[in-house]
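A single protein chain has been removed from this complex, and every other one stays in its place.
So, chain A:
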Amino acid sequence: MAYSSRRDAPELPDFSLLKRLAKDQLIYLLEQLPGKKDLFIDADLMSPLDRIASVTTLKQHEVDKLYKVENKPIVSTCDQLCFLIRPRIQTVRWVADIVNADKAAGRFRRYKIIFSPQKFYACETILEEQGVYGDVSTDEWAFYLLPLDDDIISLELPEFFRDNFLEGDQRWVMTAGSTLHLLHSLYGPFSKVYGIGRCAKMTYESWRELVEEGEQRARKSDIGNVFLIDRDVDFVTPLCSQVVYEGLVDDIFRIKCGSVEFGPDVTSSDKSVKVMLNSQDKVFNEIRNEHFSNVFSFLSQKARNLQTAYDKRKGMDIKQMKTFVAEELKGLKQEHRLLSLHIGASESMMKKKTKQDFQELLKTEHSLLEGFEIRECIAYIEEHINRQVSMIDSLRLLCLLSLTENGLLPKDYRSLKAQYLQSYGIEHLLTFANLRQLGLLVEQQPGETLTVMESKVGKLVNDKTAGKLTDAFSSLAKKSNFRALSKRLVLVPKSGEEYDLRVPRDMAYIFSGAYIPLSCRLIEQVLERDGWTGLEEVTRMLNGNEFAVTAGSNGAETKVKTDAQRIILVMFLGGCSYSEISALRFLGKERGYKFIVVTTAIINSARMLEAMLDNHV
């Protein structure tokens, strides 16, 4: 990396324990249904399961055939069916239909549903309503956390975002609380917990309740501080185009559960290759947090080094050659393979991203963030829609425009919306309704200037009864106040200054020096101030719900900056992007912290907006 890390950075705790726990429990659950059985796995659980237990492991525990859950009738001859699913109403209904079909055909089988990570009462209601409650046994696989890397843990619950922030369905809050509790009991006790957002607060409370119920064991803490943050605190950051290598790979190739599939254009053969992207991959580990413009030069340097290493062979005698082959060659080969893959990937990205239109897209985004030349931006967006460049990208720009400008002028709103509907069809009326509900894309109320809106939001926050009423739909009342926040937190560095992306000076480098992600800036500020004092104005604009609690009663002990105190667990409720993780890694290196990111899912602009489309019902 271009910047060197502080030497006293603390060690990260070992999270492979989480995998072991999950695996043991799964095996236990499978053994609860002795004998041969077919296993149906929810599509969403396939990749996470892959990280926990291999097919061989499953077969060892008498799983006969594996199927993916698809909502259609099944073909299975086995007498025992086991379903490993997320607690979703549709899937449970599908299982109930299978049971009822078997009943009608006079077929007797045993059925077991394993809900992961937990079951909901509503799911059991479905079984009851469909009259199969007695025929199906249910269990829970408390597989809450999947470590994707040394410092990333995912709940793999993409629906958390939509359910919680759009539908106002809070059932995942308890799950988040249990997750935190699990981490607390394995790696805690936490001494300080900060947070912002309604969901963060509820999660915190749910966790506290679990802590109070359970027994407390005194142990040495691995993780000292926790920061909980709601996704709706900062919508801007995930909507920006990612330009750091890892984020870019995610935007273009879509990283799934820490692994990516590179197509033929990358591998320069006719096959696709699946690659795990984590710190084990030495090449990737060095470029993942780099701005894309540096990656190529880095890779070519690396290639040259590799060549030198290979060249060592020349002039070796037999003995040296023997040790070279035995010790180094394998590593070099491996590195070679990875290097050629990443070069291929970079080339493919270069092709897409150095084109004129991508530069213009970035320019528009940066203008929006800075608040300059808004009319030109709107014109650009209009053309973008008219030319049908990309359904999601157009939507993304519209949202960015609305978020940074505190809503669109009614005239613009209507015309852009009409254009969009003409391009992509009327069903997007529902998409727009969702975006409005969430506060991502709104129309300015006539006569409302920024200050009027600000005072109104402030009043809502202060007025308790009103706050209660609007709690569930807080997003409706919420305005982004991005401009004011940006000013107060200095999110947009002064333009005009040259920003050397090879030597980043702040977190803005992840967006080419144009913008410091709001979420990460908040974390930085709160850690620096050890709380929210001095940020009152900011929290007011973010709709409040901030908290900072010292959990340990012995204050004297927490004053000593132990290693655990410098390990900070950041939990994103509703997902976070790779760029944010890169920014936090940078911040950690600057300040001598280590961040562990726990997220409900890894998101990017496309995933976030796709969740808002309504055609999946």
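Annotations for the structure displayed:
As a working rule, contacts are C-beta pairs under 8 Å (C-beta built on N, C-alpha and C of every residue); 3 or more make two chains touch, one makes a residue touch a chain; residues count from 1.
The criterion applied here is as follows: contacts and distances are computed from a predicted model.
For the omitted chain of this complex, the UniProt record lists the protein as "Vacuolar protein sorting-associated protein 16 homolog", which is one of "DNA-directed RNA polymerase III subunit Rpc5", "Ubiquitin-related modifier 1", "Vacuolar protein sorting-associated protein 16 homolog" or "Dolichol-phosphate mannosyltransferase subunit 1". The missing chain, though absent from the display, is touched by one residue of A:54, A:307 or A:388; that residue is A:388. Taking the complete complex into account, A:419 is the one of A:419, A:525 or A:562 that touches the chain left out. Here one chain is not drawn; of A:24, A:50, A:70 or A:205, the residue touching it is A:205.
Listed for chain A, the residues touching the missing chain in the whole complex are 89-90, 93, 120-122, 125-126, 129, 163, 167-171, 173-174, 177, 202, 205-206, 209, 382-383, 386-388, 414, 417-419, 421-427, 429-430, 433, 471-473, 614-615, 617.
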